[in-house]
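A single protein chain has been removed from this complex, and every other one stays in its place.
Up next, chain A:
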Amino acid sequence: MFHIYCPHCCEYREEEEFHASGQAHISRPLDPDACTDKEWGEFMYFRANPRGIHHELWVHGAGCRKYFNITRHTQTYEILEVYKVGEKPSIVANEAK
């Protein structure tokens, strides 16, 4: 069970208070109507499944109800950093595009 630091509450809390909401930094296209079906499909359905460093969106559902991002190692389950929505991660995978 993870021990997660909520960047809004500024405290470590147990995973039971949180909920994972998928890959982080998937932003909704600004002009959806201009997207092709393929582009829209990729926005909706295609997600990375890396071995190693991964950025995830989590919500402190049983706490402040705020969303935030976690950089997590998918093999060791280490949480390398947490940062607020709108911020950029400081730790990224080497092969990151």
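Here is the rule we use: a residue touches a chain if its C-beta (ideal position, glycine included) is under 8 Å from a C-beta of that chain, and two chains touch if they have at least 3 such contacts; residues count from 1.
Methods note: contacts and distances are computed from a predicted model.
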item	value
Complex member absent from the view - protein name from UniProt, among "ATP-binding cassette domain-containing protein", "V-type ATP synthase subunit A", "Sarcosine oxidase subunit alpha" or "ABC transporter permease"	"Sarcosine oxidase subunit alpha"
Contacts of chain A with the absent chain, listed as residue ranges	1-3, 14, 21, 27-28, 31-33, 35, 37, 40-41, 43-44, 57, 59, 61, 65-67, 73, 75-79, 85-86
